[in-house]
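Accompanying notes for the structure given below.
Up next, chain A:
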Amino acid sequence: MTRILPTATALAVALSLAGPAAAEKPIWGIQVEQLEYRIGDETDVAAWDFDALYGSDELKLVFRSEAEYAVQERGFETLENQIRLQTPISDFFDAVVGFRADTPRGPSRYSAVIGLHGLAQQWFEIDADLFLSDKPSIRLEAEYEGLITNRIILVPSIEVNLPLVDDHEVGVGAFGPTVEVGLRLSYDLVDRLISPYVGVHYERAFGETANLARREGEDAGAFFVVIGTRILF
Partner candidate 1 sequence: MRKSHISTLAISMTAAAALLVAGSALAAGKQDHHHGHGGAADIGKAGKASAATRTVTITMHDNYYEPKGMTFKEGETVRFVIHNKGEFVHEFTIATAEMHKSHAPAMQMMVEHGVLEPDRINWEAAKQMQAKMGHGMHDEPNSALLEPGKSAEIVWTFPKHAALEFACNVPGHYESGMVGKIKLSH
Partner candidate 2 sequence: MRIVSQTARALALGLTAAACLAGAVSAGEYHLTVDKITIDTGEFTRSGVGFNGTSPGPELRFQEGEDVVIHVTNNLSETTSIHWHGLILPYQQDGVPGITYDGIAPGETFTYRFPIKQSGTYWYHSHSDFQEPDGAYGALILEPKAPKPYSYDREYVVQLADAHPHHGSRIMRNLKMMPDYYNRKQRTLMDFFSDAKDKGLGAAWSDRKDWGEMRMMPTDIEDLQGFTPVINGKGPAQNWTGLFKPGERVRLRFINSSAMTYFDVRIPGLQMTVVQADGNNVQPVVVDEFRIAVAETYDVIVQPQEDKAYTVFAESMGRTAYASGTLAPRDGMVGAIPDMRTAPLLTMADMGGAHGGHGGMDHSQHGAMTESKSVEMDHSKMDHAQHGAMADAKPAEMDHSKMGHSQHQAEAPPNPYYADGSGLSPTAANGGKFLHYGDLKAQKPLYPVRAPTREIEMRLTGNMERYMWSINGIKYADADPIRLTYGERVRFKFVNETMMTHPMHLHGMWSILDTGQGQWNPIKHVVSVSPGTTIYMETEVDAPGKWAFHCHLSYHADSGMFRKVIVEGGPSDKQAAIPTTATGG
């Protein structure tokens, strides 16, 4: 974490230099995609996934945080914070550079991020990130907002993490992907500010990563029923 701070400061300086012209007010907000409780067979998980952003049309500073807290074990299975700089490169896509700190229970990992964030044809929201360090990995995320009605929204999502090298310490093997798929049915309760949802979440490891899990006596896959809320402010 300590290594992150100076970087963040540098980024903030860069942002203010390249930031909004005097006439334009800064854009800021918090988008919480997931704030949920996952009820599983063996363990329950509290999870969040949010972006807090500040900046302009041209350049945004994004703080992205994702976490999975194992309730029974009382520890973070995942705790991942990123500082990302995002700038448009086409009508619908932004290029991203940034830093990621993984500080769950167990060993910490730090990496640089380069990626793409945007809206693909047919309204798929896409994140594609390459995490650069001595333990590089790739992550692809896609999400779709399916409007059942204008307030009842069904969101299927998929996230694939693909480690490019072994990192047995944290339980991943080279080219052994983990896949998370979700289906969340939300209702816009207060504008789009609060949209509670119920849904299902399934995650599964493949290849070497799955093997590592099994060796640890864990399941390669886990299924959860989730309840939570989206927040947009």
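We take it that a residue touches a chain if its C-beta (ideal position, glycine included) is under 8 Å from a C-beta of that chain, and two chains touch if they have at least 3 such contacts; residues count from 1.
Selection criteria: all candidates are chains of the complex that A comes from, given by their letters.
A quick note: this is a predicted structure, and the numbers were derived from the prediction, not measured.
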{"item": "Candidate number, among 1 or 2, whose chain touches chain A in this complex", "value": "2"}
{"item": "Sites on chain A touched by candidate 2 in the complex", "value": "20-25, 27-29, 31, 53, 57, 88, 91-92, 119, 121-123, 146-151, 154, 191-192, 232"}
